[in-house]
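Note that one protein chain of the assembly has been removed; the remaining protein chains are unaltered in position.
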Amino acid sequence: MTNPERGRSLLRFAAPQNFYPLAGRLAPWFAALAVLLTAAGLWLGFFVAPTDATQGQVYRVIFIHVPAAWMSMFIYVVMAFWSAVGLIMNTRLSFVMSQALAPTGAMFCFVALWTGALWGKPTWGAYWVWDARLTSQLLLLFLYFGFIALTRAIEDPRRADRAGAIIALVGAVNVPIIYFSVQWWNTLHQGASVSLTKAPSMATTMLTGMLVMALASWAYTLAVVLWRVRPMILERERHTEWVGAELERAGKLSQTAGGRA
Amino acid sequence: MAHPVPSVFQSVPMLEVESLACLKGDRLLFRDLAFRLQAGGLLRVAGPNGVGKTSLLRLVTGLALPEAGEIRWRGESIRRAREAFHGDLLYLGHAAALNDLLSPLENLRFACAAAGDAVDEDDCVQALQRIGLADQLDLPARVLSQGQRRRVGLARLFLSNARPLWVLDEPFTALDVRAVADLAATLSQHCDAGGMVMLTTHQDAPFARPPEVLDVGVFAC
């Protein structure tokens, strides 16, 4: 089927039939990279980095907490970007990307909250403190839940794509406002709070460990998203010729594999 | 008594539809559908249930987005010139667009005002009288029968002669024999005056001149 909208696109890989095999080829590499970087980052964080003078061993949770918090915010921005691209250029693949990103973003958001609570208990004496960062992170998690729930609740994939894109953009416009308002509210109610990210006198090894973990999160996100995108593309494009050919090829492969076994 | 269509209108295709494809849910209903409608044209969209007749009408009105293909009105894509196109269009769908808390007169006046037609109360009263609702002008719409509800929607036809393109989804449903004949005459008149009508129907209506037929089933996937 010819689609004029698709033909106009500048990037060759914006076409699903080109992106599908590319995603399949790249995903394992990113997965391997993620494993290597995670191992290196955890080794740096848990064995090489020195014990913190004031907080002891417990501070080591930042090697997971901080990259997760970074990723959760970054992924929302990327989601909103793909949503805008989808609405403007009418490219189906962009919507698929933003929907594939959402669960990973929510997962990082949850990890950041969870590790924040674990860190908060020994530091503040409570699992939850209405700190500005934690509170905005919680609201971000709700925004992710809203996006995921809306796109899952709509059965027509085209309506789901576009409705999700609108709410992602509305959320993206509101995230800075929410962050600012929570900060404002927090300074009025709490006074200065202990900052999670500004550990006193950050040693170079700590910083390196954190950066390596952040890169690991990137690689993990890319791998997971590329894997998640593939079946979504097949499902949406299943009435096209190239998906028919693809499925036939996969069927033959599994048949020959089954025959050999 | 078929009126000859003025020849000025005949050569100009007003509505052009090219290689249209319609996706409903995750099913492709039809593809490569194409047709042209010239001034004075009366087009009946035919085909079995579920083939996508209503979907086609909604695509033509611009309410739904096509999966592929192009719809042009007076040579311009309806997506680019949406506001001009909607000024020329009257669409009556399955639902009669009646609010139960308002009377037929209030509903009709609102429908015209919202669409941007300069129509006053007397015009609306006359239109409702003409379609046979003279006694129900001020009753709340919830007490009307199906046929009467249908008629309130159809009363807009009398007030929309300035809109060349009428797209009607099952306009004859729930009407009695006389009302069917009147409606068919009204539609024929609109076409004779250079307007265009595109409709779906399951029954044979006594049109002055037989409509062209577009069978959606031919393009089904």
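A and B are the chain letters, set down in written order, and residue numbers restart from 1 in every chain.
Here, contacts are C-beta pairs under 8 Å (C-beta built on N, C-alpha and C of every residue); 3 or more make two chains touch, one makes a residue touch a chain.
Note that contacts and distances are computed from a predicted model.
Name of the non-displayed chain as stated in its UniProt record, restricted to "Heme exporter protein B", "Fe-S cluster assembly ATPase SufC", "ATP-binding cassette domain-containing protein" or "Monovalent cation/H+ antiporter subunit A": "Heme exporter protein B".
The chain not displayed here makes contact, within the full complex, with A, B. Of the candidate positions A:L26, A:M73, A:I154 or A:L211, contact with the hidden chain is made by A:I154.
Note on the undisplayed chain: of the listed residues B:L43, B:A111, B:V180 or B:M198, the one touching it is B:A111. By the touch definition given at the top, subunit B reaches the unshown chain through residues 61-65, 83-84, 86-87, 89, 91, 93-102, 106, 110-111, 113-116. For subunit A, the residues touching the absent chain in the complete assembly are 87, 139, 142-143, 145-146, 149-150, 153-154, 156, 158-159, 162-163, 166-167, 169-171, 173-174, 177-178, 180-182, 184-185, 188.
Here is the rule we go by: only the chains that are shown with their structure count from here on.
Rounded to a whole number, the gap between the C-alpha centres of subunit A and subunit B is 48 angstrom.
Interface residues of subunit B facing subunit A in the complex, by the touch rule stated above, are 19, 21, 23-28, 31, 65, 67-68, 70, 221.
The touching residues of subunit A, when paired with subunit B in their complex, are 1-4, 155-158, 235-236, 238-239.
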